[in-house]
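With one protein chain withheld, the remaining protein chains of the complex are depicted in position.
Should a chain be cited, it is by its letter among A and B, assigned in written order, with residues numbered from 1 in that chain.
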Amino acid sequence: MSAGIALFSGNHLHLSEVDFMEKELRISEHPVLDFSPGDKVQFWFEGEPVTGYLGEPVAAALHAAGIRVLRYSRRLHRPRGFYCAIGNCSECLVEIDGEPNVRSCITPLAEGMRIRRQAGEGRAIADS
Amino acid sequence: MLTSDGVPTPRDIEKIRPPDEIRRERPLVWVECFQEIPCDPCHQACPSGAIVEFEDINDIPNVMHELCTGCGLCIASCPGLAIFVVDESEGPDQALVSMPYEMLPVPVTGQMVTLLDRSGRPAGRGEVVRVRNPKTFDRTAVVTVRIPASKVDDIRAIALPGGDVDAK
Partner (left out) sequence: MLTAEIIVVGAGPAGLSAAAEASHWNAGVTVFDRDATPGGQLVKQTHRFFGSRAQRAGTRGIDIIRILLDEIGERENARIVSGADVVSRYDDGVLGIAKAGHWFKAKPERLILATGAAEKTLAFPGSDLPGVYGAGAVQTLMNVHGVRPGQHVLMVGAGNIGLIVAYQLIQAGVEVVGVVEASERIGGYWVHASKIRRLKIPIFTRHTILQARGKESVEGAIIAEVGGDWAPIESTRRELSCDAICLAVGLSPLVDLMWQSGCSMSWISELGGYVPARDPSMGSDVDGVYVAGDAAGIEEASAAMMEGRIAGLSAAHSLGKVSDEQFGLRAEEIGRELANLRSGPTGEVVRRGLSKLERAPRNSQVLVEGGDSRC
């Protein structure tokens, strides 16, 4: 997963997000829990390749890769990430395979997904 | 103070400390539970009747230390991780304290560990003499550490390794 740093060492990643990745975010061992992730898959975020695990929420895969800004707010264009992680609050809306307003916190990751940050009400940044 | 930072005062501890007369005889339980909360697994776990049956589920545990064998089965059962067993029968200088441990890596017998008091301040180092982690403890290990007898009132935790529990 350290690949996440290398992949995003360019202008995508702000300094704070590099700090944030100072250590692996994936938990490899836990005193109470056993994690059994799905297969490793590649997907695309803002055109860059990222890896995650099949079936985990898109927001979790992005977070583990050091990506926390999921969209920009409608009027003030402020960065937003997830808040509730269980599909209640709609802070984590992204565009997936051309469809805007997808709740990334409860959408299972699939191979080859093309994910973009959402701007405002759902127009993808790349198109603006 | 418990209400403001979770640290019991010496007066709180006074209420739960086993009677002096039997402390040198055998290991005894210190149930550091000071608040009436709805919870009774410690009683359910106690095989010797020392943690008396609750009249009201919110009661503070009532311990009859005369009946306690120091077996420590209650330690892992406590959802609040508030139970310790202190053994002062080894002589005037040394004592053993058994504590719940739910972090990784779990210390191993013979290992020297840094010990902490109830507010997380370093309180010396000690040797791990026993680690119990059977299936019935359900992932709460009970770690017994040899400590100076003068510290039995203080030492209540094992420091996380290097401040970094992510060790492989």
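Here is the rule we go by: contacts are C-beta pairs under 8 Å (C-beta built on N, C-alpha and C of every residue); 3 or more make two chains touch, one makes a residue touch a chain.
Note that this is a predicted model, so its numbers are computed, not measured.
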Residues of chain B touching the missing chain are 2-8, 32-41, 44-45, 56-58, 77-82, 102-104, 116-121, 138-140, 156-157, 159-160, 163-166
Where the missing chain touches chain A, by residue:
14, 16-17, 19-20, 22-23, 25-27, 30-33, 35, 37, 56-57, 59-60, 63-64, 68-70, 73, 78-89, 105-106, 108
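Here is the rule we go by: only the chains that are shown with their structure count from here on.
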Complex contact set, residues of chain A against chain B:
23-24, 28-32
Chain B - residues contacting chain A, complex
102-104, 106, 139, 166, 168
